[in-house]
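Just one protein chain is left out here, and the rest sit where they should.
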Amino acid sequence: MADKTALVISAHSADFVWRCGGAIALHQQRGYDVTIVCLSYGERGESAKLWKNEGMTLEKVKEARRIEAENAARALDVHDIQFFDLGDYPLEMDRSAKERLVDVIRKVQPAFMLSHSKVDPYNTDHMYATQMAIECRMIAQAWGHNPGEKVLGAPQLYLFEPHQTEQMEWKPDVFLDISPVWDKKWAAIQCMTGQEHLWHYYRNVAENRANHFRRNSGGQSGGRPATHAEGFQSIFPRTVDEL
Amino acid sequence: MADKTALVISAHSADFVWRCGGAIALHQQRGYDVTIVCLSYGERGESAKLWKNEGMTLEKVKEARRIEAENAARALDVHDIQFFDLGDYPLEMDRSAKERLVDVIRKVQPAFMLSHSKVDPYNTDHMYATQMAIECRMIAQAWGHNPGEKVLGAPQLYLFEPHQTEQMEWKPDVFLDISPVWDKKWAAIQCMTGQEHLWHYYRNVAENRANHFRRNSGGQSGGRPATHAEGFQSIFPRTVDEL
Amino acid sequence: MADKTALVISAHSADFVWRCGGAIALHQQRGYDVTIVCLSYGERGESAKLWKNEGMTLEKVKEARRIEAENAARALDVHDIQFFDLGDYPLEMDRSAKERLVDVIRKVQPAFMLSHSKVDPYNTDHMYATQMAIECRMIAQAWGHNPGEKVLGAPQLYLFEPHQTEQMEWKPDVFLDISPVWDKKWAAIQCMTGQEHLWHYYRNVAENRANHFRRNSGGQSGGRPATHAEGFQSIFPRTVDEL
Amino acid sequence: MADKTALVISAHSADFVWRCGGAIALHQQRGYDVTIVCLSYGERGESAKLWKNEGMTLEKVKEARRIEAENAARALDVHDIQFFDLGDYPLEMDRSAKERLVDVIRKVQPAFMLSHSKVDPYNTDHMYATQMAIECRMIAQAWGHNPGEKVLGAPQLYLFEPHQTEQMEWKPDVFLDISPVWDKKWAAIQCMTGQEHLWHYYRNVAENRANHFRRNSGGQSGGRPATHAEGFQSIFPRTVDEL
Amino acid sequence: MADKTALVISAHSADFVWRCGGAIALHQQRGYDVTIVCLSYGERGESAKLWKNEGMTLEKVKEARRIEAENAARALDVHDIQFFDLGDYPLEMDRSAKERLVDVIRKVQPAFMLSHSKVDPYNTDHMYATQMAIECRMIAQAWGHNPGEKVLGAPQLYLFEPHQTEQMEWKPDVFLDISPVWDKKWAAIQCMTGQEHLWHYYRNVAENRANHFRRNSGGQSGGRPATHAEGFQSIFPRTVDEL
Partner (left out) sequence: MADKTALVISAHSADFVWRCGGAIALHQQRGYDVTIVCLSYGERGESAKLWKNEGMTLEKVKEARRIEAENAARALDVHDIQFFDLGDYPLEMDRSAKERLVDVIRKVQPAFMLSHSKVDPYNTDHMYATQMAIECRMIAQAWGHNPGEKVLGAPQLYLFEPHQTEQMEWKPDVFLDISPVWDKKWAAIQCMTGQEHLWHYYRNVAENRANHFRRNSGGQSGGRPATHAEGFQSIFPRTVDEL
């Protein structure tokens, strides 16, 4: 089981914590090596609290955000977090940035990938990151891209939970029980000192998704008593031997 | 594993063969007891070939259709096929017909259910059957319906493949490898002597769905060489411990 | 060409005028026999002006509406208009009403059918009429329904233009040039003395749909100079020999 | 302002509490008279906890549910709560039940109406209630229905928040700040002694919807500090004098 | 009320006239300062009539279009119209063009913004302009973008009416009564001498939208007698204190 891997593609350096911190910690616990790629630090658009401090510069914000993200990754038992530092608001990826992401995908050979919702009128960086995840997954599957490298198979791409799900046209088709690792996710959340207003919000989300987990696993007639859960939307169909 | 069960709700007596014959045979092989409910025989609307014979009556058509369906069920190793004989074109279920279906659902306590697509402008019986499956699933979950009976949990409802999928707004999110039982499905198909024009069609479907299975399980980089497959669309989210 | 036929299924007795009066007159001119079925008179819900008169009764309203509709049909050169008088707000069809409609469909053997939009939160009679059109089309195709009768083929079902198209999720995929018969449609519209507030509205619609006709037939580079048009949404795919 | 009114149409007797208790209390406070119609008690399908007690009967469950609902209505300052007692799982309304609802609509002449989401594969009673709300709103607008009565205008129909919003294809387009009446909603929630497992869930919902309120009213640049909110989806377009 | 502002983002220099000229004039009358940004002149793609003249050059077309737009703006009482001159068919915005638009947004601090529909297969410039409006709104909200500047709150983005609404998947959720300023909009429309074929079309639109206004404000039972109206689709949910 030691060679199972997963890859998270996070538009800004904090996204992975709120949206799939539980999935990360749980799969680490199950023997996966989870790699996190932060395409940007969210230094311009997701660091309001920091910018309200005096004497702040772009570099200082990026540094503060990097440290928070590294702390959070550590809290989730992740050993591999990479910062592409591509800038945010807007996030943009040129050909070489795409190839850098393809290199990571091919190196990791993930069993599954995680990224943002397909729609987000509040935050175009989020949907752009997902477009890039899809495009780079395709390039990583091309036999003629860096011939000789191990070509990517067909990993699932899960879209993690966005803020204001209904506005993002996001519909979860799988709920993951993260009860066993909730304390780790909560610790990681608390590393996000710049966005304290979201801590409570995402605890509520985790509790309420657990209600959905219970209901969909049987409700009052046999549902499993999860206390915290996360939801995900799959892009591709699954292939199974049993329904 | 002997107590695993599944339930197929088929608007007309032949639908289960084309649309999920492979799933039925496969799960029987895996130790499931699969129950098939045929709400009608399809005697008016899906028996054109029979009606072209001379001296045909409604009863004769129903009898011929019942025999075909029983033969097909046998070919799929099914021991429990029930004919509700509710009439077709249009299929209609009154309160007592619904309660009869609820009784079956509660008795079977299926791990999952199978029925038609949600939309079908060619055949309103199909979408009606799915509405009934959803409504009766809900009633079976009600603690106040026949108090004392074992209440239903939260089984998945899979929508099996309709004819002309795109017109039915049906989108499969799971492909099932039915290669090991294709010969059984093919035998069941050949029991449908009244609809021979569809045999070849559904063999093509099974072969092409296998292509989708291969592609989604890894394609040219590790995809599994399935020869025949079936697709299904899930109505409810899954609850899992691993992505 | 004398044996071409078409069938309009109108929830209330005036709907056919505003929504497809041009199509009716044009096809009559082209040698079609168009049959119009008015499922109700719209006596309760679409006759506000009449009800504001003193001493009005349901029968008087129905009579007034019938006369208007007959006059409009005459203005459109239609010889066959049938009133099912099933009541409105809400319109309801039991099994025998459905069979009556099936009888008409089979007798007419229409090359195409016309009815309402699939969605209408303002007026559930409209979407109900379309459901019935779809269900009865299916029954008319059943070889076991009144065996021996000529079975229906696969006529297109066009949804004519509803009021407030965007709220009805109606999207036209075909525009019909009704310029040659606009005077007839305008005469038919003026037969609707109880709904004078809609005359101008539907003239505007016809003029603006002509703009869409011009644009989609070539715009400023060869578009045909239609002056009036109607739009329709197809339910079923077309079968062609040339794109 | 004393003559402003609103109408809530609740499939089961507890729905109005979780889903729009804040809106009810707030509008009562603003001088509206809010009428609540409970189409059923939810006695069969939404009273699992009660049914687990010994010696329970349908009448006892209904009585218990009625008392809870009356207490909750009182906590929300509502003077008019009506129980139609139509049965649940499934809820069904015949012609006379529809006319009873139309009578209430016409009597109340609501400035706006509230009901369930349009889709709910878990609970068909919910979407059925909304269909009935839409159909009865239409009948109430018919000049020929009980001529002489005051005809209904065009009140907005708001769909209140369902459980598992994403599965219900529900998308809120308006957030209401219920901070001033949260204590009343919380008191009403606590009247629901049979569904204690939902109290915490809906407190979380109210807190998180307040986050959405803050964000959409300006976020970190001027958003209003609401502590609790409710979301609603509008069926009809608004008519305004200023954007 | 003097400090209320609004911002229109128009792909081509004439779009604002047809699509929201009434909203502009009305809000000017109500004390708003409305700023109009024309991203291009529509010089290549929306000036067919001009190009049919002899000796025409790109500069001459742009000049003619600028004069028309300025005249129209004046007719609508607008004092601030800006021409970005970015080119059309296709319209493209690089990083500096985006920042220029962000600067305007921040300077105006609009209470609401207006732009095109999200979909337009006839005219990709239109949907591109809306993408840019959404992206630049986001950048304007970033505390790290030009730190020290006043950060944008959360203004609504209204999508104004496209040509052939149904093809653009545009659905209005708000109708604005522009009767009081119709004469101004009509005057502005007549400034568009190069597109005279659209004058009548958009008068029809305004009249028919007034019908929708009347119907949705009460219809025959209290609807307000608007003579002209405009429709808009909101991107973001509203935040309110009363439904």
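Going by the order they are written in, the chains are A, B, C, D and E; count residues from 1 in each one.
The definition used in the following text is that contacts are C-beta pairs under 8 Å (C-beta built on N, C-alpha and C of every residue); 3 or more make two chains touch, one makes a residue touch a chain.
Small disclaimer: the values here were computed from a predicted structure and weren't measured.
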| item | value |
| --- | --- |
| Neighbouring shown chains of the undisplayed chain, as defined at the top | A, B, C, E |
| Residue in contact with the excluded chain [from A:145, A:200 or A:224] | A:145 |
| Which residue of C:83, C:128 or C:232 touches the chain not shown here | C:232 |
| Absent-chain contact - pick from C:19, C:44, C:145 or C:212 | C:212 |
| Interface with the undisplayed chain - residues on chain A | 98, 131, 134-135, 138-139, 141-145, 147, 151, 157, 235-237 |
| Residues of chain B in contact with the chain not shown | 48, 122, 163-167, 169-172, 197, 200-201, 204-205, 207-208, 211-212, 215, 220, 231 |
| Interface with the undisplayed chain - residues on chain C | 6, 23, 26-27, 30, 112, 141, 143, 150-154, 156, 158, 172-177, 212-213, 215-224, 226, 231-232, 234, 236-243 |
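The rule is short, and it goes like this: only the chains that are shown with their structure count from here on.
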| item | value |
| --- | --- |
| Labels of chains that are neighbours to chain D and to chain E | A, C |
| Cα-superposition angle relating the copies chain D and chain A, to nearest 5° | 180 |
| Innermost chain, taking as reference the mean of every protein Cα atom displayed | D |
| Centre-of-Cα separation between chain D and chain C, whole angstrom | 37 |
| Euclidean distance of C-alpha centroids - chain B vs chain E, Å | 52 |
| Touching two or more other chains - residues of chain A | 48, 122, 167, 172, 212, 215, 220, 231 |
| Pairwise chain contacts under the document criterion | A-B, A-D, A-E, B-C, B-D, C-D, C-E, D-E |
